[in-house]
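A single protein chain has been omitted; all remaining protein chains appear in their positions.
A and B label the chains in the order they appear, each numbered from 1.
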Amino acid sequence: MNSLSLIPALPLVSAVLLMIGSARLSKRVVAIFGVGSVGLSALIVASVAQDFLTTGEVQTATLWAWISVANFTPGIAFYIDGLTVVMMSVITGVGFLIHLYSVEFMESDESFARYFSYMNLFVAAMLLLVMADNLLLLYLGWEGVGVCSYLLVGFWYRDPNNGAAARKAFVVTRIGDTAMALGLFLLFTELGTLQIQPLMAAANVQWSGGGTLPVLATALLLGGAVGKSAQLPLHTWLPDAMAGPTPVSALIHAATMVTAGVYLIARTHELFLLAPATMQAIAWLGVATVLLAAFAALAQNDIKRILAYSTISQIGYMFLALGVGAFSAGIFHLMTHAFFKALLFLGAGAVIHCLHHEHNIFKMGGLRTRLPVVFASFLIGSAALAALPFTSGFYSKDSILLAAWALPDIGPILWAGGLLGALITAIYSFRLVFIVFFGEANTEPDKQVGWKIAVPLMVLCVLAAFGGWIGQPLSEVFPATADFHNVAHSVEYIGIAIPLIGLLIAYLVFLGGQLSVSKLTDSSLGKALQNFWRDGWRLDALYHNLLVRPFTGLARLCRNEPVDIFYNSIVSFLRWSHRGLVSLQTGELRWYATTMVFGLLLLVAIMLRNAS
Amino acid sequence: MGGLQVPLEHVQVLAALLFSCGLLGLMLRRNIIFMLMSLEVMLNSAALAFVAAGAKWAEADGQVIFLLILSVAAAEISVGLGLVLQIQRRFKTLDMDSANRLRG
Partner (left out) sequence: MSLAILIGILLVGGLLALLADRWGDGTPRWVSLVTIGVALVYLLTTVADTAPEYFNTTAAIGSDWITYLKLDWIPRFGISFELAMDGLSLLLVILTLLLGLIAVSSSWSEIDFKQGLFQANLLWTLAGVTGVFLAMDLFLFFLFWEVMLIPMYLLIAIWGHENKAYAAMKFFIFTQFSGLLMLLSIVVLAWQASLTNGSYSYSYFDLLGTTLNSNLEFWVMLGFFLAFTVKLPGFPFHTWLPDAHTQAPTAGSVLLAGILLKTGAYGLLRFAIPLFPEASMNFAPIAMSLGAAGVIYGAVLAFAQTDFKRLVAYSSVSHMGFVLLGLYAWNNIALQGAIMQMVAHGVSTAALFMMAGAIQHRLHTRDMRRMGGLWHDAPRMGACALFFAVASLGLPGLGNFVAEFLVLLGLFAVNPWITAIAALGMIGAAIYALWMMQLAFQGKPEELREFGDFGSREMATMATMMIILVCLGMYPQPVLDLAQPVLDSLQKLTPNIEAVVALTQVGVMDQ
């Protein structure tokens, strides 16, 4: 029990210490605290995982009763099953590597301690999210990672654009979070608990599959997941979130936080299984996001934005997996994606680090020989991203597509959509590799990577390449998925061939030059389409006009307190009547006498009238 | 003797006419002296009505009130004339409209 609570507590304590001592601690001490705390957590997670794998027992621990009002009694309590073990391992393992990498990456930054403090806080919050045994504690971690994301995206606060990106990230996800909060209210009101396992048990008893309540509740939870995991239609914050330091993008916006939505759905999958309509919506959302983001990634020039859109697209695959009921496959892809996308981001960070903070891929080139370690990691990362055979991404994506195919009715359509996405994924990932690492050098790197960057890259290379063989202890968590062995071999072969075709196209277009697309891209339609995709299908502009402008307009309209108009009108009425009465008080004796006489006459008239 | 020689109504009409004259004078004249005189006329018209009524019912109350009115009028006119003097001294005019210092 103690060791379990230490897992999030270590980074948390370290974060607080670094925050308090930020002005006094030397960078060396800060690095030891920052990296060491996550490292220790990772070790404890390793031992917990070891225990779990040998015994297979679910561990629980209750630290204290958090709130206890009437029948609402969530506790600060942990629930560790196979899913949690996988998530914790990814968070602390990849997190540790990224922390180590950050020591070198952020070396010359004046706010070194602040950076590590936020990063540790993030790891702590993310661990709480996955370890929580009730949805309220999960929500705590959920919001906690959101705030850390806000802080880290806006880390370089002097540029207002970074601040704007950070706010956008927080507010857009908050929209989803609010839906999720409503979902929690609904679940508690109907089922009387927020503790995840009893909740799912109660739902299975009280709710009939396909009823309104499960669909509504899961739809609200889905809202939260969509916001956090940057899925359609709340994905627009993620490309902008690239304003933060690159290791942040690797940790938060690729490996861990953005997959929290996938985790949420997997964690509460029994609820979703009661709501087939929601499941179908998840699958469709997933495919739509895969395609939309993949096309957008194809048109980007900024190395980090390419990766950002690719992240959105890959999480789309995870949603597709969840939607078709292949939860294990979704979590499997979550893990492999964490490996290869962290690798790609860290590689991109290394390129940016060595190239005077250059982000535009067309100003790079020929880095293959100049930054060999980085090239190797990019090559492996891209191969895994494109799901070339025998890389980790291949196994996970393949199982997702097969599961989609196996679904009756809509399965083949989903499968085809995913396949098209895979093709484009292969094209844009190798477009990136070919443009940045081959061809002529446009910018000369001004430094080489040190061991603190190289070691994480190499470890992640190994994981990205061979992570597909890591077994996941998920069989107890999720219902068994359909057997894929009876799927026609042709379907499997197509799945294997498509990425290779994509690689070939990318080679022909961007490296060999045998296939010229300039006619296509130079035509006005092509240009328009390219710009359209580069701006992320102009959804940002749409939201700006649809939501942001009315809101700011309303705010501007109300700035000077419209309610006061009412109160001011009372005041003006009083002023006005005051003025009227004052004008009667002329100071003229004769006027007084006259009014008195007429008043008297009036009085007498009234009296006479009443008397008669 | 005893009783009223003329009908009471006639005296009352006369008193009312006198009162109206005074009232009109008060309302229309600007000169403070004339206003005070109008006031006197009004007081005396009331006094006349009292006297007539006293005579009609052979009650002493009418005369008593007449004496009261006389003394009130005297007191009033003495204060009033004092004010007139002050006004004349301060404003160099007896026109009450131009002496108005109130600005509402």
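One rule holds in what follows: a residue touches a chain if its C-beta (ideal position, glycine included) is under 8 Å from a C-beta of that chain, and two chains touch if they have at least 3 such contacts.
Quantities reported herein were computed from a predicted structural model and do not represent experimental measurements.
Undergrad: Sort by label and list the shown chains the missing chain touches.
TA: So, spelled out: the chain left out of view touches A.
Undergrad: Out of A:Asn2, A:Thr189 or A:Ser583, which is the one that touches the chain we can't see?
TA: Result: among the candidates, A:Thr189 touches the missing chain.
Undergrad: Per the definition of touch given earlier, which of A:Ala31, A:Leu136 or A:Val290 contacts the omitted chain?
TA: A:Leu136
Undergrad: Tell me, which residues in subunit A touch the chain that this view leaves out?
TA: Per the touch rule, subunit A residues meeting the hidden chain are 19, 22-23, 64-72, 76, 114, 136, 139-140, 142-144, 147, 150-151, 154, 157-160, 163-164, 166-167, 170-171, 174-175, 177-178, 181-182, 184-186, 188-193, 551-552, 554-556, 558-559, 561, 563-564, 566-567.
To be clear about the criterion, only the chains that are shown with their structure count from here on.
Undergrad: Indicate the whole-number Å distance between the mean C-alpha point of subunit A and the mean C-alpha point of subunit B.
TA: Taking the average C-alpha coordinate of subunit A and of subunit B, the gap between them is 96 Å.
Undergrad: Touching subunit A in the complex: which residues of subunit B?
TA: 23, 26-30, 35, 96-97, 100-104
Undergrad: In the complex of these two chains, what residues of subunit A are touching subunit B?
TA: 582-590, 593-594, 597
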